[in-house]
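Removed: one protein chain of the complex. Kept in place: all other protein chains.
On to chain A.
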Amino acid sequence: MGLLAVGTPLEWPEAKKVAGHVREWGIEQLLAIWRRAKGKERDALLWGDEIEYLVVAFDDQKREVKLSLRQADILEALAGDSELLRQGGGVPDLQRGRNRPGKTAPTFHPEFGRFMLEATPGAPWGIDLKDLLDVEQDMKWRRQIAKEHMYDSEYPITMTTFPLLGDKKSLTPYFPPSGEKLRSQFVPDEIANPHIRFPTLAANIRARRGRKVELNVPVFIDENTARPWMDPTVDFNMHNWPEDDDVRNGAAKDDHIYMDAMAFGMGSCCLQITFQAKNMEEGRTMYDQLSPLGPILLALTAATPVYKGFLADTDVRWNQISAAVDDRTAEELGEKPLKNDRWRIPKSRYASNSTYISQDCRLKPEYLDPDLIVDEKVKARLLEDGMDERLATHFAHLFIRDPIVVFNEDLQQLDLTKVDHFENLQSTNWQHMRFKPPPPGNDTGWRVEVRPMEIQITDFENAAFSVFVVLITRAILSFDLNFYLPIPRTTENMETAHRRDAVLNDKFYFRKETLPKRQTRMNGTSNVSSAANTPQPSRPASPVGAVEDEYELMTVDEIINGKADESFLGLIPLVESYLDTINVDVETRCEIAQYLALIRGRANGTLWTAAKWIRHYVRGHEQYKKDSVVTNDMAYDLVKAVERMTIHEGRDGFAKEMLGECRQRE
C-alpha cells in the first residue's frame, strides 16, 4: 500500500459530493492507460511477493506480549540505513539519497496498521528457476533486516492477526480506545498508520456506512463455553460517540466475537503475489484462470483461529477484512428500500471477485455473475472509446463504488499522465484477484495480483506457496488449462473456505475437465497456435452439455493431489508435469520438491494448517479452561511458539505436525 499524494483529505459529506467527478476522471485516466498499453507485447514474466509482518513486543519477565506501534520509528531506521540503501533497499516512501539501479536489497513499506510492516524483494523475480531458490532466502533476509531495526524485545512475526488485538490493553505504547476517527470500543485511533490517508479511510468508511463497521465472528464452542455466549468485552454503557449506540442496537451478535473497526480486518497480514503477463490478453487469461483457485488457496493457507482473545469457529481472515471495510449503506445492503443510493450491492469492496475478463472462447456466458452490478454510464464511456465489452464491464463494476479518500488538491485539473483517480477506485476494490494495468512512467506491463492467501508463520511456507502459485501459472499457460467455474460457485467456495478445517472436511466446486481436448485436425491444416491471432467467436462452437455438469464438489486433497482414479489429475501433478517438461537442475528440483511436499501434505491432512495447529496449541495449553478464552499468558506462549517456529522451521522437531520433517533432513 503506497502512500500516494499528500494533501487535504475531504471529510465524508464533501468526498461524497465529488465522487462522480473522481470516477469520471478515473475513467479518463484508465482510457489513457488502455490506449497506451493495450498493444504492449512480449513482456517477460516478472513477479513479486509481498510479506506482511506484525511487530510484537515481548516482556519475558511479566510473560506478556503486546503489539508494538513503532512502525514509523522502525521504517525511519530502515530508511536511514546507509548500508541497506547502498544495496538498493530501503523504504521507497521515505526517500533518502539516491537508490542505486540494479538494486537487490529488499524494500519496506508502511501498512494500514501501525503495528505492521510490509516487505518486498528489491527487484522482481524472473522465471529462471534458480530465482525460485532465492525467494526463501530473500524472505529470510527481509525478516532479518526488519528485526535488526527493532528493539531486542521486538520481533516481526507473520501471523495473520495478533491474538489479543482489541483487548484494550495489549498495545505498546498504550493508547485508550474510543478515538474520534475509529470510534472503536476496542482499539484507539493510534492503531492506524498516522498518515492522513489511513484515518481518513477508516473515518469515511464509517461515515458512508452510517455506523461503525461490524465484524461478528462465530465463537468456537468448547465444552465449557457459555450458551448463548455473549462477548464479555463489549461495553453496552459507553456514551462517547453516537456510534456507541451500535451495540445497543444489536451490532454484537450472540455466540459471536464482536469487533467494530477497520483495524480488525486491515490489520491482518496476507501473502500476495503479483505477476506480469506477456500482454493484456495473457493477463486477462491468468486473472480468469486463477480466480477459481482462490478459495482453494485460502483454505490451504488457513491461519486465523483466534480473534480478540477468543477461539473462533472459523479458520481464515477473509470475511473479517471484508466486513472491516464494508462501506455499504443500509440501502445498498438491502436493509432499507432504495431511496438515495443507486443500487443494492451484494458484496463488500473486499470480496471474492465478480467478473471474468478474458476474450477466451472457452468462457461461456453462463459462468458470469448474474448479480453483477455495473455502472452503465461508465461502461458506455469505455465502450465508446473502443474498449471491449468484457473489460469495460469489469471496470464499470469496480466503479460502482465511491472513492473514500479524496484530496482537495487533486480535483483542480485532470492529468491524463497520472493514474491517481483511477487508482483511487481500483486499489480500494480489494477483490481476491486484481487486474492491474501498466503504470505510467516505466516499462511495467499488464499484471495480475493473487490476493487470497493467508500469511504463513515461516518463510519456508511462504516461499512454498509463492513458488507453487508461480508454477501453477506456468502450467496454466503451457498446458492451456481450463478452470472456468460459474462465478457464484467461487463465491460459495470462498465461504466454504472459512469453515473450521475446511481443507480436510469440506468440498469445493471445481471443474471436472481441466485439460484441453485435442482439436480435430481437418486435412492436417488446423493450426492451433494461429487460432490465438484470429478473432474468437463469442460463444464456443460446440457447447456440449449443461454448465452444471462441468463441475462437481471435490475435496481440497482431490483438487491438489488428484483423484485416485486419475479422472482428475490434480494441481500438483500438473505442476510436476510442467517441471518434467522443462530443464530443471537437481538442486532446484529438490528444493521445489520440498515445497510441493508441504502443499501436498496440507491438502491430504498429513500436515496441519496454522489454524489447526494454533487451535490445537491453545486447547492443549495448561491454562485453557475449555471456555474459548485465550488468556494473556496463553497468547504469550503462543506468540513465543510462533517465534520459535519462525527461527527453527521445524528443524528442532517443534511444530512438525504443521511443517513436516523435510527441513529436519538438512
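Everything below uses one rule, namely that contacts are C-beta pairs under 8 Å (C-beta built on N, C-alpha and C of every residue); 3 or more make two chains touch, one makes a residue touch a chain; residues count from 1.
As a convention for this text, contacts and distances are computed from a predicted model.
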**Item:** Chain not present in the shown complex, as UniProt names it (candidates "SRP9 domain-containing protein", "Transport protein particle complex subunit", "Pc21g05260 protein" or "GCS light chain")
**Value:** "GCS light chain"
**Request:** Would you mind spotting which of A:L574, A:A635 or A:A655 touches the chain that isn't drawn?
**Result:** A:L574
**Message:** Tell me which of A:S478, A:N505, A:T606 or A:Q623 is the one touching the absent chain.
**Reply:** A:S478
**Fill in**
Among listed residues A:M238, A:V547, A:V584 or A:A641, the absent chain is touched only by A:V584
**Request:** May I ask you to list the residues on chain A that touch the chain which is not drawn?
**Result:** 42, 44-45, 126-127, 129, 278, 474, 477-480, 514-530, 562, 566, 569-570, 573-574, 576-586, 589-590, 593, 597
